[in-house]
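Some notes on the structure that comes next.
Every protein chain of the complex appears in place save one, which is left out.
Letters are used for the chains, namely A and B, taken in the order the chains are written, and counting of residues starts over at 1 for each.
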């Protein structure tokens, strides 16, 4: 087990299960996810589309779309149960103690509201500031996220800003109330690579300055390599591997993580050499295989993998490195 | 590899005319593509990279005559194909194919996979009706799909499978040249690798030439013979992939390469990025002179006034930059 004291855990999700109602009855999208974020830690949550990474985060704030709901599991923030919390209490957490940054800054900002107002809103609501104070603080926030001419930009509408600038505004809104935790859901996916680099550097710098915890959701392993402390790899709605970042890149234990890392083209590759790839596609919700969800695509799968679901367990050699794979666990025991 | 040019693009220009304002009262010109000149060699993979709005997709569309070129030439088999009308273009359409970015919307949702793949075969009379079924099965096998997929509809397939169908459809025309317009960008990492492998296999098997349009430099580095870097409608640099990644000359190329993350935590943490300031200016009113001068770390006076010449700075290494030109002639030696 990890030696981390539970009280140090800012966010602690256990056995979270999310189902969607379909024509053919409920289908599991998220299947017993275990995740935690320690104080001051940056966690990368990595997975392909449909693996449930975004829904998990939305479910914490009870922001799930219709027909999708949490059926099992617990979620605690700073020791408080997020699921039994009253709505008014939850609203204080949302946008107050936990800030959000979404993927698409164009659709996540209100197009008919000046960005100054959008920044001031959480400050007035959560911090009880008056309008003048909120506006002043909004200007500071824009400066904080590196928007040139910050004060003049307060009266701009979202469409007057570029994509990168809008994402900075989103981050400013996320940070408005000095949150203890910032959840960033694919915040750079819609951006160009040079702008992406700007945003990653900005978040790094802000974290070091403000000391908050971060959950960074992404599909791009390379992107978070230099940013996060720990990585949780999701596949088909379960955490298959959870490890300190250096460990994960140096010694990936789960065949899915290995496949994912191997399919990223590397500098040392010869031109046009075959990339190692994972055959097949992830299972759709409602079509989950029995046993390990990765077994049908797994090159190492054995009989037991098709039959039983592996549990996320610490590898004996390294306490913080946990993996849900029969083969990997046995290999390490043998060694 | 044949070093013969398959296609020669000369001073290609594409401007879009748009109307702005709430009532469309203001006419404006989008300078999507300005004065692009390069060759595509037979059998090579040439990649175009750059950020959104740089004109890389417009290049693909314009040289296939899917967008009417404003000016310039695209010479293919001795003919300037961009001045052909749709009817005269038809025989060339068969040879020049394209695979699009979003596999979810490039297939007609009302047609089965077999119909979609069979349509170009029949249309271009590449097989008789009797041979059609076998032809479809062969094409599906080529892209790694079992023949029974022929009776499926696009919405029953995953993104990767659909992209395989789109590739099969392009192959059905027995083309010489395929534009891959962000063909793998919408796919998940693990599926991306499958499709890249597929494209490489097909190139070997059929001797295809690719124009590979992408923004993922890691992928581009992996599959390209040569790489062109575009910025705001102009080519900044074009050379072999080794030259480009080992010895980039243009300051924009350098910045672009430095922004690409590597899957190596220690390297990433210690790495000092050369982060570009600011955003890409609007193609509605591109900066004068060198379009990169507003963000360029080594911009000089001349850069804002004179458009840098597109020249072969080193053998096989084209670049458009005053600083590079000066560096070479000034020191007499070569930079880098």
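In this section, contacts are C-beta pairs under 8 Å (C-beta built on N, C-alpha and C of every residue); 3 or more make two chains touch, one makes a residue touch a chain.
Here is the rule we go by: contacts and distances are computed from a predicted model.
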Chain not displayed: protein name in its UniProt record ("cytochrome-c oxidase", "Peptide ABC transporter", "nitrile hydratase" or "Chemotaxis protein CheA"): "Peptide ABC transporter"
Option touching the unshown chain, where B:11, B:77 or B:151 are the choices: B:151
Selected residue (touches chain absent from view) among A:26, A:163 or A:280: A:280
Those residues of chain B which, in the complete complex, touch the missing chain: 64, 66, 86, 89-90, 93-94, 97-98, 100-102, 105-112, 119-120, 123-124, 141-146, 148-149, 151-153, 155-156, 158, 160-161, 164, 166, 169, 173, 194, 197-198, 201, 204-205
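The rule we apply is simple: only the chains that are shown with their structure count from here on.
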Between chain A and chain B, centroid-to-centroid distance (C-alpha), Å: 32
Contact set on chain B toward chain A in their complex: 45, 51-52, 158-161, 188-194, 196-197, 200, 215, 217-219, 221-225, 241, 245, 255-256, 258-269, 271, 273, 275-276, 279-280
List of chain A residues in touch with chain B within their complex: 48-49, 162-165, 192-198, 200-201, 219-223, 225-227, 245-246, 249, 259-261, 263-267, 269, 271-279, 281-282
